[in-house]
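What follows is a set of notes on a single structure, which appears directly below.
The block that comes next holds chain A.
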Amino acid sequence: MTAPDILTTEALSVTFGGVRALAGVSLAVREREILSIIGPNGAGKTTLFNAVTGTCPPTSGRVRLHGRDITAKTPDEVARLGVARSFQNLKPFAEMTLLENVLIGREIHMTSGMAAAILRLPLFREDEARQKRRARELLAFVGLEQRRDHLARNLTYGERKMLEIARALALEPSVLLLDEPVAGMNPTETGFVMELVKNIREQGITVVIIEHDMKMVMGISDRIYVLDHGELIAEGLPHEVRANRAVIEAYLGGGHAPAH
Partner candidate 1 sequence: TKKEGQEGAVIKIGAAGQLTGPEAVFGSDMLNGVKLAVEEWNAKGGVLGKKIELVPGDDQAEPRQAVAVANKFVTEGVVGVVGHFNSSCSIPASEVYHKAGIPQISQACTNPKLTDQGFDNVFRVCGLDDQQGKAAADFAVQKLKVKRVAIIHDKTTYGQGFAEEFKKNLGTGVEVVAFEGIAKGEKDYSPVVTKIKSANPDLVFFGGIFTEGGLLIRQYKAVGGTAPFIGGDGIMSEELLKIGGPATEGTYATFGPDTKEIPSAKGFNENYRKKYGEPGVYSVYAYDAANIILQSIQKAGAADGKKITPEIRAIDYNGALGHIQFDAKGDVKESPYVVWKVENNKFKQVK
Partner candidate 2 sequence: MLRLTDLELRYGPIRALKGVTLDVAAGEIVTLIGANGAGKSSTLKAISGIHGTSGGSIVFAGRRIDNLPPHEIVALGISHCPEGRRIFGDLSVRENLLMGGYLLAKHEMAGRLDEVLGLFPRLGERIHQAGGTLSGGEQQMLAIARALMCKPGLLMLDEPSLGLAPIMVEKIFETIVALKQTGLTVLLVEQNAGAALEISDRGYVLEIGQVTLSGTSAALRDDQRVAQAYLGG
């Protein structure tokens, strides 16, 4: 029996001016799976993430989380409902330390209010200490615990990607959306991220990945959706997608033909 759907889109469309970046995409993400979304550049993958998270409200169609309609929600509401994401262009908070970066992700779990913060009530101190502990755990999880007091601007590219993942995990999401998490990484680093993603799934979090790195996509995905020109052109298990003619023509090219 397949797991129930956790996140679904129904005929989701996004238009920019005259351009249809997303043209009626309906897909379903199942609970606790690792799902990949691939497709040529400009296919609308990032736009799909943006539409789901409310960053870029869809022109038409619906988005549902646990069956509940979240189409018109703003990004922060979507995040509070349990959908976390990373960005294709890195966006860490450069002038904050790593620990503070992750603490921002803990914001929605904080309970103390403004008065408590001003008066430094025990309520505030305990809350703060608890969240810091959790943030350090998360940094440790992605291997950045040692550098927690450094400013994020001084991180290397790879470390920034890790930080972004830790920050997204801080939300304690039920779904994690990763946009090209291993772009610009070498195979060793890619391997590390793959392990990390598997660990995240072990914790019960559903992961959706956009990626051009076929080793990663084919290596860890349970299922794959393929987008082209804003439409779904294929869906299935990795080996099915790899053998799909349309996918080879539009996306994979000769090098990744099923001969492997």
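By our rule, a residue touches a chain if its C-beta (ideal position, glycine included) is under 8 Å from a C-beta of that chain, and two chains touch if they have at least 3 such contacts; residues count from 1.
Regarding candidate selection, all candidates are chains of the complex that A comes from, given by their letters.
This is a predicted model, so every value here is computed, not measured.
Of the numbered candidates 1 or 2, 2 is the chain that chain A touches in this complex. Against candidate 2, the residues of chain A that register as touching in their complex are 19, 38-42, 88, 154, 156-159, 180, 183-191, 212, 214-215, 250-256.
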